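As you look at this complex, bear in mind that one protein chain is not there, while each of the others sits in place.
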Amino acid sequence: MAINEDLWIFTAQCPSRLGTVDVVTRALAETENYVVAMNSYDDRATKSFSIRVELRPLKGEDSLERFRSIFGDRAAPFDMQWELTSPDHRPRVAILVSKFDHCLNDLLYRFRKGELAMDIPLIVSNHPDLKPLADWHGIPYFHLPITAETKPQQETELWRLIREYRCELVVLARYMQVLSPELAARLDGRAINIHHSLLPGFKGAKPYHQAWEKGVKLVGATAHYVNDDLDEGPIITQGVQPVDHGHYPEDLVAKGQDIESQTLARAVRYHIEKRVFLHGNRTVVFPD
Amino acid sequence: MAINEDLWIFTAQCPSRLGTVDVVTRALAETENYVVAMNSYDDRATKSFSIRVELRPLKGEDSLERFRSIFGDRAAPFDMQWELTSPDHRPRVAILVSKFDHCLNDLLYRFRKGELAMDIPLIVSNHPDLKPLADWHGIPYFHLPITAETKPQQETELWRLIREYRCELVVLARYMQVLSPELAARLDGRAINIHHSLLPGFKGAKPYHQAWEKGVKLVGATAHYVNDDLDEGPIITQGVQPVDHGHYPEDLVAKGQDIESQTLARAVRYHIEKRVFLHGNRTVVFPD
Amino acid sequence: MAINEDLWIFTAQCPSRLGTVDVVTRALAETENYVVAMNSYDDRATKSFSIRVELRPLKGEDSLERFRSIFGDRAAPFDMQWELTSPDHRPRVAILVSKFDHCLNDLLYRFRKGELAMDIPLIVSNHPDLKPLADWHGIPYFHLPITAETKPQQETELWRLIREYRCELVVLARYMQVLSPELAARLDGRAINIHHSLLPGFKGAKPYHQAWEKGVKLVGATAHYVNDDLDEGPIITQGVQPVDHGHYPEDLVAKGQDIESQTLARAVRYHIEKRVFLHGNRTVVFPD
Partner (left out) sequence: MAINEDLWIFTAQCPSRLGTVDVVTRALAETENYVVAMNSYDDRATKSFSIRVELRPLKGEDSLERFRSIFGDRAAPFDMQWELTSPDHRPRVAILVSKFDHCLNDLLYRFRKGELAMDIPLIVSNHPDLKPLADWHGIPYFHLPITAETKPQQETELWRLIREYRCELVVLARYMQVLSPELAARLDGRAINIHHSLLPGFKGAKPYHQAWEKGVKLVGATAHYVNDDLDEGPIITQGVQPVDHGHYPEDLVAKGQDIESQTLARAVRYHIEKRVFLHGNRTVVFPD
């Protein structure tokens, strides 16, 4: 896909039905929105339809306005959820961290060099450790300690911050805390977690130690949407890298940081570029 | 893309223009041809449009017939070249070889295990060496020796065979002969060659020796359509693999056979699955 | 490593101890065996030492003979198991199959084109299905049906064949039968199995269906030595490939065949090139 031309992105999803593509492309053509690139997929397992279009409004704002004015009515019979995203749109993303800094570091680096077109209005952590890194980037850092007893209050405060800062995505960059089912439900489809194994292998704690015990020759990481079933949310993308006999558990922990960071960053990018479609516990992803 | 459901494939290409996608999707919807997966791309460099649709005719042959009956007239104003390919279609492919057997071996292997949905009615060579391999697979083998003097006659005979066996694709599997401009023109967009370097690097003879001289750490192969400019035809796909200090030129020749075979097989598969669109000297490829 | 020069291979392993490398290299130097390439690794987890040397005997057979005559005594205090392998050595390999032919197909293909320097004196199966493929390659095929009742007799016969044909390696190319602990013990370190998942994920039956249920974005295969703990033997190598939303379980089964075949072939090659060292449940592998 072209990177350097600013194109609008149209995305939609709905139950499978004849005519889903046509209702989109017809409205785009009628309103002089030029289709530059398109992907669609109709999944027979979830009986769902997903479409992503990169488009150039030939008459500028007028084309977009005309599209918006006619498309709502046409999409309704299809139960279609749809969105038209400006090339200037920068989603507001809250990052949650604990003490590990590698994923945060990597996200901030890619953010700063322009690879991730988003804003990061705040970073939240249950530990104070990463505040200097946040300060360095001029991003407000909220330290919300958590204990078994204070978890409800902490999550209330966390939710308040997410709303106050109008975040449309929450990224758990090795946050090391399990969200309550209530908060997970509120963030459904809008919270991405990174797990340091090729899920569903090595669920739970210390996956690299488990991997070393088994003598595996590949380790990996899994980025997934958070849901109320720990380490079981819908998978967005996975990464893998070879390891060998010379890698002890502590080496895997170190070496795994790269693949964790890359996998999480790719998932975030796919999400903000509107490449991911969530249907129940499954995703459709149109990569670039 | 789904592999195991037998879907029809619609492909088309034409000059860029508003409405190209719409004219396709509308006709498909009207005739009850269900769009399962779609890719389109509009290239601003060549001002060309390409589209590939995997579809399920909901009313079987009736849907297809209705589509064919209405679409020709609608596509005409767009100067659209289009094709509707049956899941049962097996293109007839002539393979041209010289003395090296690795690419032929690999193509026959993939062909036999069903990875390449094509028929191979004949193999042609300027040497007799690979006849036993062809015999083994029960494929007619034509030995057409060639010299500077006999080249015109040899190509006439080659062309006669391609036509007699009604081949729609010619694969030069390390054929080691340059086609004349006349034959290249006749086979325009229908002949795929493999070159054992990452073109345009190391053009001409003995690319692995050139690569070794330079001490490169990667070697590769390039599959491209044949045109009348040697080693310059439109590239379909390229492959690469790492090499190190331990690889002498003769090792590169051996090791390179793998990447040559894989790259050629991938190009052939892309072509017969209708994933490649040719616009002048450029290709648009929708991989799976 | 150089491929096209015929070098002898020295390999050894023993408990960790100061001087393990030195005792090898000194004897090689004294007997005029020229070290072309060397890898060694001392594993602090298993307290074991592994070494692999590619060498050129400067005085031909005389160098080798002198090495053999002095090295045994020197190696003894280190409890060193060692081996000197001729470039002409072709290990005799028995292949066990069931009904799936993709791994067998691939092994025979690589064998035939010279990538796997081994002999295949026999193929054994609990089904008659793949006999034509074996016949085609001129390899004796033994059909040993198996039921819960006849398993001991079947394994007795299998073991007899392995010994009669003097096989030093047994490859379970999707054999689909669990070896008894007795046979597994007899074949310790000399039987390689391919499992169609990234072990230890998706153990047991129908791993691709399990993988699809979970919506993973990567599937893989694991080649490991057989031991008496099903799907838990020491891992030699693993392979992985991306999949997407368009791959249904039956697609994964088909697509997975490639990675299974490649991973098994790589493990077999590593084994016959003496690149794998087995220490308890762990392997040290020096890849090329």
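We just call them A, B and C in the order they show up, numbering each chain from 1.
FYI, contacts are C-beta pairs under 8 Å (C-beta built on N, C-alpha and C of every residue); 3 or more make two chains touch, one makes a residue touch a chain.
Keep in mind the model is a prediction, meaning the values are calculated, not measured.
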Chain not shown, its touching partners among those shown: A, B, C
Options B:Ser16, B:Thr150, B:Gln177 or B:Asn281, residue touching the unrepresented chain: B:Asn281
Which of A:Thr85, A:Asn105, A:Gln177 or A:Asn281 contacts the chain that the document leaves out: A:Asn105
Residue among B:Leu7, B:Leu199, B:Leu252 or B:Ala265 touching the omitted chain: B:Leu199
Positions on subunit C contacted by the hidden chain, ascending: 2, 5, 18-22, 25-26, 28-29, 32, 34-42, 44, 58
For subunit B, the residues touching the chain missing from this view: 41, 43-45, 198-202, 214-218, 220, 234-238, 240, 244-246, 248, 281-285
Footprint left on subunit A by the chain that the document does not show: 1-5, 37, 101-102, 105, 109, 112-113, 246-248, 250-251, 254-255, 288
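Following the convention adopted for this analysis, only the chains that are shown with their structure count from here on.
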Angle (degrees, nearest 5) of the CA superposition of subunit B onto subunit C: 180
Whole-Å gap between the CA centroids of subunit A and subunit C: 41
Subunit C residues counted as touching two or more neighbouring chains: 246, 248
